[in-house]
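What follows is a single structure, and I will ask about it in a moment.
For this view, one protein chain was removed and the others were kept in their places.
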Amino acid sequence: MAYQLLKFALGREYKEPRFFRDCQTPKKSYDAVIIGGGGHGLAAAYYLAKDHGITNVAVLERGYIGGGNTGRNTTIVRSNYLTPDGVSFYDASVKLFEGLSTELDINLFYSNRGHFTLAHSESAMRTMRWRAEVNKHVGVKSRVVGTDEISRACPQLDISCSGKAPIQGALYHEPGSIARHDAVAWGYARGADSMGVEIFQNTEVQGIDVKDGRVQGVHTSRGYIATGKVLSAVAGFTPRVCKMVNLQTPIVIHPLQACVSEPMKPWLDTILVSGSLHVYVSQSSRGELVMGSSLDPYEVHSTRSTFDFVEGLTSHIVDMFPFLSNVKIVRQWAGMADITPDFAPIMGNTPVRGFYLDAGWGTWGFKATPISGKTMAYTMANDRPHELIHSFRMSRFEEYELTGEKGAASVGH
Amino acid sequence: MTTPQTVMIRKTPVAYAQQALKPKMGELNGMEVALEFEGASVENARKQLLGVTDVSCFQRFSVKGPQAAAWLAAKGMNTPAAINSWDDAAPGTMILRLGGSEFLLEDQHSGDTCALLAKGFKQAEVAGVYKVQRADAAFILSGSEALDLLSELCMLDLRDSALGANAVVMTQVAGISATLLRQTLNGQQVYRIWCDGTYGPYMWDMLMEVAKELGGGAVGLSCHFKK
Amino acid sequence: MKLLECPMNGVRPLSEFLFGGEYREMPDPDGSDDYEWAGYVHYRDNAPGVKKEWWYHGPSGTWFIAERNTLTDEVLKTYLFGKDPSGKDQTGSKPNKNQTTGTEQSI
Partner (left out) sequence: MSMRLPKQAGEWISRDKTVRFTFEGQEYSGYEGDTITSALWAAGVKVLGRSFKYHRARGVLSFANHDVNVMVTDGNDTNIRGDVVALGNGMQLDAVNTDGGVLKDKNKYIDSLSPLLPVGFYYKAFHKPARLFPFWEKIIRKAAGLGVVNFNYPRITKRKLNKHCDLLVIGAGPSGLSAALAAASEGLEVVLVDENQSLGGSLTYDYAGSESSRKILEELQAKVAETANIHVYTGAYAAGYYADHMVPVVTAKGITRVRAKAVIVATGVFEQPPVFHNNDLPGVMLGSAAQRLINRYAVKPFNKGVVVTANAHGYRVALDLLNAGAKVAALVDMRAEGQRDDLVGELVRKGVKIYPASCVYEAVATSDKLGVQGAVIFPFDEATGQANPGKSVNIDCDGIAMSAGWAPAAALLYQAGTGMGYSNDIQQFVPNCLPAGVFAAGRVNGVYCLQQRANDGMRAAAEVLRYLGKRPPEVTVDKHQGPSPSHPYPFVEHPKGKNFVDFDEDIQIKDFVNAAKEGFDNIELMKRFTTVGMGPSQGKHSNMNAIRILAKIRNLPVEKIGTTTARPFFHPTPFGHLGGRSFHSHRLTSIHAWHESAGAFFVDVGAWSRPAYYQQAGKSKQQLVQEEAQAVRQTAGIIDSGTLGKIEVCGPDAALFLERFYTGKFADQKVGTTRYALLLDEAGVVVDDGIASRLADELFYLTISTSNAAAVYREMQRWLQIWQLNVGLVNVTGAYGLINVAGPAARDIVGKLVSIDLSDAAFPMGAACETEVLGVPVRLVRVGFVAHLAYEIHMPSAHGLNFWLALMEAGAGYGIRPFGTDAQRLLRLELGHHLAGYDTDGLTNPYEIGAESALAMDKPFFIGQRSLKIIGKKKVAKLLVPFVLPQEYSGEMPQDCNLVIDGAAIKGRVTSVAYSPAAKRIIGLAYVDPARNQPGMVFDIRTDNGSIVKATVVETPFFNAD
């Protein structure tokens, strides 16, 4: 509430405490070590402490917290997936998100804006119906809508897309939201820290000690840490960490790029996604258009920007909104995404005992932050996968039981 | 059975894109072709500034395969030694070596070299040579602003210093696969572009869109080739 | 836009190419058990480093191998499959029981 603001004005000294301690020297051992101080890793630490009472936990972050994909994504939260398992999982995430500002006592600017996945062809409309039907079945509010409803929600959108790819309709997903991504990481960090979790920034994991198929500890730039449980929550770096335990996965790293416009008075109230045009766009509470596109077409383990990305994206945005011709893009950036063959994550136990994987998030990691933290904490605490993540188990590949998300994935942000 | 006795005239692959311009049409090599768009004086000037001419009607013959070069040589054709280069296969007929083992011959304007080669080719009789059925949309791009136009539609360095006089490049023009080279036609350096005929209307539209902005436009076949 | 050198057509912008994934030697289908085969199909060591990859030059229809550092995105060399100029290339070097000669290499 706004009375909080008065507190700032009345206090002479700035009394706001640290969000989290400045940990420098790790202990010799922890009950669990989490590699990766992004939203997922911090959320797992938070729920380990909160749900399972496991507080003797270290989070190791190579850079600074929230500095990976947590701070690079376009902050969309939704649950309009294709498979019942996917929908249930993300729906649980949306529900956690909805209460998260209160739970973590930090304003995440969780903003329910509604989410339209535009269909420019009959075949895209079929997929929208498929998703809508599955969503409805699981109790998630998604439905197929016509162009009139799209125009009502976003009158500025050129339904013909400059004649190049006329919109036929859309999947409307009412719970679709955006949130302040950094704050999610900070909130979880503060919550975990307050329960005793130690967060080490600028701490690189250099190796993982495995004996007789069991994790023994991790070698870090701050020394050796003994532990029986290690979680890898390092989207973009998963293959590097997996190599430390000699684990091969289907994950390939592709950069995912995004860009942001200069601030303008808010006019775009909804989140728009177009698979055919490879575009997703929303307007932040700062007034910037936050935009992304599909994955880069080849594997690179770096966050370099390319000009072709921004050229392609802007040409499609201008097809949708011709009046933006002279509005300017301020900044572009990139993250590294773990890509799996079936566009679903890999979560749970692995053949290496005590090594848990929270990976393969493709372009959907941010929206899963709370639920991945919660289910991975459960999985680590009980050494068996949470029921919500059964279909995301790694062994599904050798079992030829891939999840069905691939069926609908063109662009799925 | 009622096979018509007259030979059917084909439409150029770019006919669809040209129809709004209502060019004066003629026929060459059994294909309809735009001879003139706006009259000789306009087009002669345009040809010097920036002109786009449809020459899809030129006769072509193409083979590929490990023995293609040898087979063509045996037929008396001069074949370029270097990959991705072009030459005259015979008087009035150019030959493009596309990569290592594919050849495209094209009779310039008219001639029957390609027709004769096609007639003489029997798949079953030649090992290691495969006929490549083609249906190109083909263009001449002429004038002082041609490079300016190409610098928008093609990312390659096409300045004379970079594009050899006999070089053939398979690249993208306006985002689609195309083959490109430069050639001297009636003393004027021009660029030649070939693409799949089904992309022909699109390519014509793109070339025209940019050409018009630069003061150029469509040039009929008659402007380059007086019959 | 990044540049890539096609062994047949020279240096071109990346937009002319398609990425064909990592080149991997297929195990003998009859000599590998289900787990090994599933591993070949699905699992890989995708830690960054120099990888052999398939790339396709669209305008000319040329597949070739690029040795590329996936960390720095630096291309060390490119060559047609089985034609590594250094002779170290193992691609396609395994004797193929049905291999015939006189094949057309660049199409």
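Per-chain numbering from 1; labels A, B and C assigned in written order.
Everything below uses one rule, namely that a contact is a pair of C-beta atoms (placed from the backbone, for glycine too) under 8 Å apart; a residue touches a chain by one contact, two chains touch by 3 or more.
Just so it is clear, the structure is predicted and the values come from calculations on it, not from any experiment.
Peer 1: Looking at the full complex, which residue from A:S29, A:N56 or A:S111 touches the chain that isn't shown here?
Peer 2: A:S111
Peer 1: Pick out the residues on subunit A that sit against the missing chain.
Peer 2: The missing chain touches subunit A at positions 1-2, 4-6, 8-9, 14, 16-22, 63-67, 71, 84, 98-99, 101-102, 105-112, 121-123, 126-127, 129-130, 133-134, 136-137, 144, 156, 162, 164-165, 180, 182-183, 186, 201-202, 261-267, 284-288, 304-307, 310-311, 314-319, 322-333, 341-342, 400, 402, 404, 406-407, 409.
Peer 1: Can you list where subunit C touches the absent chain?
Peer 2: Where subunit C meets the chain not shown: residues 1-3, 18, 20, 29, 32, 34, 37-38, 40-42, 54, 56, 61, 63, 73, 80-82, 92, 96, 98-105, 107.
Peer 1: Just the residue numbers, please: which parts of subunit B touch the chain that's not shown?
Peer 2: The missing chain touches subunit B at positions 1-4, 7-13, 15-16, 19, 31, 64-65, 123-124, 127-128, 130-135, 148, 151-152, 154-157, 159, 162, 174-176, 196-202, 206, 209-210, 213.
The definition used in the following text is that only the chains that are shown with their structure count from here on.
Peer 1: What whole-number Å value describes the gap between the mean CA coordinates of subunit A and subunit C?
Peer 2: Inter-chain centre distance comes to 33 Å.
Peer 1: For subunit A and subunit B, let me know how many angstrom lie between their CA-based centres, rounded off.
Peer 2: Each chain's C-alpha centroid was found; their separation is 51 Å.
Peer 1: Give me the residues of subunit A that touch two or more other chains.
Peer 2: none
Peer 1: In the complex, go through subunit C and note every residue touching subunit A.
Peer 2: 1-2, 14-15, 18-19, 22, 34-35, 38-39, 41-48, 51, 53, 70-73
Peer 1: Report the residues of subunit B in contact with subunit C in the complex, numbered from low to high.
Peer 2: 64-66, 83-84, 98-102, 128, 155-156, 169-172, 177-179
Peer 1: Spell out the part of subunit A that touches subunit C in their complex, as residue ranges.
Peer 2: 239-240, 242-243, 248-253, 297-302, 304, 306-308, 341, 397-400
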